[in-house]
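One structure is given below, encoded as structure tokens.
With one protein chain withheld, the remaining protein chains of the complex are depicted in position.
Residue numbering begins at 1 within each chain, and the chains themselves are lettered A and B in the order written.
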Amino acid sequence: MKKISVNPITRLEGHGKIEIFLDDSGEVVNSYLQIPELRGFEKFCEGRPVEELPRIVPRICGV
Amino acid sequence: MKAARRIPLMKKMLAQFGIEEERVRLDWVSASEGDRFAQLVNEMTEEIRRLGPFSGNGGKADD
Partner (left out) sequence: MTKPKIALYWAAACGGCDVAVLDTNEKILDIANLADIVFWPVALDFKYHHVEEMADTSIDLCLFNGAVRNSEQEEIARLLRAKSKVMVAFGACACFGGIPALGNFTTRDEIFERVYIESPSSANENRTFPQTLTKVEEGELDLPEMFDTVMTLAQVVDVEYFIPGCPPPVDIILKVVDLFASGQLPPVGAIIASDKTLCDECERTKEEKKIARIYRPHQIIPDPNRCLLEQGIICCGPATRGGCGVRCVKANMPCRGCFGPPPGVIDQGAKLVSAIASIYQSDGQEDINRMLEDIVDPAGTFYRFGMADSMLKRKSLPQGERRA
């Protein structure tokens, strides 16, 4: 089975890659979108004062 | 008097870094209290020996 990697995906905000598996005749068998990045805002915002969050969470996405 | 304010704030911050409270200590000793000075230093030394070496494990270079 042949694998085509589209890595990284471009012209959008964020990190991602696409893996496409092809059979012997070149037909697509399956494809996967993977997100290789996690920063953990869900966790590290805990313990921060609530009034500071408007200055932290804009950095989830700045585009 | 600045130290009396700085050290408690520093200790509050170090607690957030997971650093044992006993590693920082502020005491007031007069120049005439030689015995007390020696006693405090010995106490501190024992305390640190009990805690063992500090490793922040930050980054890669420290390991």
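Rule of thumb we're sticking to: contacts are C-beta pairs under 8 Å (C-beta built on N, C-alpha and C of every residue); 3 or more make two chains touch, one makes a residue touch a chain.
The model shown is predicted, which means the values in this text are computed figures rather than measured ones.
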Contacts of the hidden chain among displayed chains: A, B
For chain B, the residues touching the chain missing from this view: 1-2, 4-6, 8-10, 12-13, 16-19, 54-63
Absent chain, residues of chain A that touch it: 1, 3, 6-8, 10-15, 19, 21, 29-30, 32, 34, 36-40, 42-49, 51-52, 55-56, 58-63
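Quick note on the criterion: only the chains that are shown with their structure count from here on.
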Cα-centroid distance, chain A relative to chain B, in whole angstrom: 43
